[in-house]
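In what follows, a structure is listed as structure tokens, so that the remarks can point back to it.
Only one protein chain is missing; all other protein chains are in place.
Labels A and B are assigned to the chains in the order they are written; within every chain, residues are numbered from 1.
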Amino acid sequence: MSDTPVPIDTVEMPYVRTLGPVISRFFTGLRDGEIWANKTRTGKVQCPPFEYDPYTGESASDDWVQLDGTGTVSSWAWVEEPLRNHLLQEPFAWCLIRLDGADTDLVHAVRVADKGQMATGMRVEARWRDERIGHLRDIECFEPA
Amino acid sequence: MSDDVKVLNSVVSLDYERPPTRAARRYTEAVGEKRLIAHRCPECERLYTPPKGYCPVCVVLTTDEHEIEVSPEGVLVSYTVTNPDKLHQQGGKTSARGDVMLDGTRITLMGELDGVEAADVHTGMRMRAVWVELEDGRLPSSGGWGAVGIKGWEPTGEPDASREEVQELLKKAGES
Partner (left out) sequence: MRDVAIVAFAQSPLVRRQTDFDEPQMIMPVVREAYEQSGLDRSQIDFVCSGSADYLAGQPFAFIRGLDAVGAWPPLSESHVEMDGAWALYEAWMMLQIGHADTALVYGFGKASAGNMREVLTVELDPYYLAPTGIDCISTAGLQARALLDNSDYTERDMAEVAARSRRSAMSNDHAQVKKDVTAEEILAEPYWVDPLRPSDCPPITDGAAAVVLVAGDRARDLCERPAWIRGIDNRIETHYFGTRDLSKSPSTEVAGKTVGSGDGIEVAEISSTFSHQELILKDALGLQDSTEINPSGGPLAANPLMAVGLIRIGEAFNQIKNNGKQRVLAHATSGHCLQQNLVCVLEGD
């Protein structure tokens, strides 16, 4: 076998996805520096919001509540070496974050100076980007509150 | 409402490393020497080029021991002429593509027809392979179509196969 290196093929697929009314409202809020959650018909507050209640299959209600961007870490996993697509390009923690006022967890990143600061139950708050486009990345990450 | 965020733009970008199989490596080496190799199925004797490393009809693996050299020349058994249009400008040129049945086989390989005016293309023409040049011992990644390692086909200048001979070749190829 020749020792020529194996060529790398890059497969690239661009998509433009329409959002529908619920995700559109959530992303529009992010662009404007606001976090919005919606309620299921049983009154559960979902953030991120869905068009439906994933536990019953029923449509969500039209009842929306604004959250203030603070919350509590429900679970975390520490990444020492981020992948190129990760939210942060420095050591950080993936977290499930229960935002104050919500009944479900948001998956996002938490930045701390040192892994030793991470703990389940720690309080965090959103750090917003200055330039926002209507994307989850409009929240750069969460940081200790 | 009008300035609501309505869409999400995203790009899925993934890298793949696909080392060539043994059969593909040997085929590429042969192309570098302007030779064409095939695998002959030990059960049905069908020929495959480039070699797959198996016969999908008989469901058996084939290996180096089933490798044979086949002629990179053959007879044009079918073709199509493409005129430029809005979608396929082709540099404003009319071009022809064809199916060449390799001598002594019932393999047909597709490719661009070179060295002949589209208006003069006809079945029965004797053709030979125009080889792709290897880059660093590898086949350049092709954006095109047709047989791997073969850029296209050009006339050899030899006398044509007759209509009856072409019909006989096609009949043979259709036998299962």
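In the analysis below, contacts are C-beta pairs under 8 Å (C-beta built on N, C-alpha and C of every residue); 3 or more make two chains touch, one makes a residue touch a chain.
Being a predicted model, the structure only gives us computed values, none of them experimental.
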Since one chain is left out of the picture, which of the remaining chains does it touch in the full complex?
-> A, B
Residue-wise, where is chain B in contact with the chain that is not depicted?
-> 8, 10, 12, 14-19, 21-22, 52-54, 56-61, 176
Residues of chain A in contact with the chain that isn't shown?
-> 9, 11, 15, 17, 19, 23, 46, 48, 50, 54-55, 74-80, 83-87, 94-96, 104-109, 115, 120, 135-137
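The rule is simple: only the chains that are shown with their structure count from here on.
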If you average the CA atoms of chain A and of chain B, how far apart do the two points sit, in angstrom?
-> 48
Residue set of chain A touching chain B in the complex reads 1-2, 4, 6-19, 23-25, 27-28, 30-31, 133-135
Residue positions on chain B within touch of chain A in the complex are 4-20, 22, 25, 29, 136-138, 141
